[in-house]
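Only a single protein chain was left out; the remaining protein chains are all shown in position.
== subunit A ==
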Amino acid sequence: MTELTQQQAISRYAAQIGDNGLIIGHRMSEWCFKAPTIEMEMALMNCALDLIGQARELYTYAGVAGGEGKKEDDFAYLRDEQDFRNNLLAEVPNGDWGDTIVRLFFMSAFNNLFYKALSQSKDTQLAAIGEKSLKEVIYHLRFSSEWLIRLGDGTEESHARAQKSIDSLWMYVGELFTMSDVEKQLLADGISVDVEALREEWEHTVNRVLRQATLHRPQDDWAMLGGKAEGRHTEHFGYIITDMQYMQRRYPGCEW
């Protein structure tokens, strides 16, 4: 890989973080009209709105840093599957309520630490986005952890299903703490976050909530990788962008 200029690397980095927010935000928006109660539907839509809002800020900045005049919509609607560099955890299907809560919990526990660190970035715009986003993801973490405790420490049925969700999503956790090429490149300049260093505190938070939820932390086995580093996605991803990009592909440049 040819070395990117610092501005190119910052552009890719901002887009990569934005991809995480857009994809999990889109997934959560799929719960619209389907959530168990109207309060929970509003909660998920609120979280989705925060995450997509954060993605918009990040894509806008990716366009500015890249210097090619790209806008936020170019990143969301006009890139192909292999250009998206989200963590695979963000794109897994919603499954049942437990799967959605566990996915949001794992991601929010990560985002809480990630945005706290990003708010210290030497890049002032990334730091500002980090500072803003942190206030929002704290709410997501609180919401999802309280739900996980309710499910785990609930009925026999809810406990068993929450445990199944944790066991099946655990293989996507490892990727959160791997460094992509742009992250490595920008680390020396104090611009990117050292995500490998976040794992210990993430484990601490997760273990604490799992204990209270009477759920078991799975054994570390192997981790699914490839989304963030190479744009190799799960088989579910194509359906997401087909749905999301349909209007722009069918009517290029359409606005409303």
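In this text, contacts are C-beta pairs under 8 Å (C-beta built on N, C-alpha and C of every residue); 3 or more make two chains touch, one makes a residue touch a chain; residues count from 1.
The rule is short, and it goes like this: contacts and distances are computed from a predicted model.
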Listed names "ABC transporter permease", "Phenolic acid decarboxylase", "Ubiquinol-cytochrome c reductase iron-sulfur subunit" or "Phenylacetate-CoA oxygenase subunit PaaJ", matching UniProt entry of the absent chain: "Phenylacetate-CoA oxygenase subunit PaaJ"
Given A:Asn46, A:Asn94, A:Ser158 or A:Thr234, the one touching the chain that is not displayed: A:Asn46
Residue, one of A:Phe143, A:Tyr172 or A:Phe237, that touches the chain absent here: A:Phe143
Chain not shown, touching residues in subunit A: 39-40, 42-43, 46-54, 56-57, 112, 124-125, 127-129, 131-136, 138-139, 141-143, 145-146, 205, 208-209
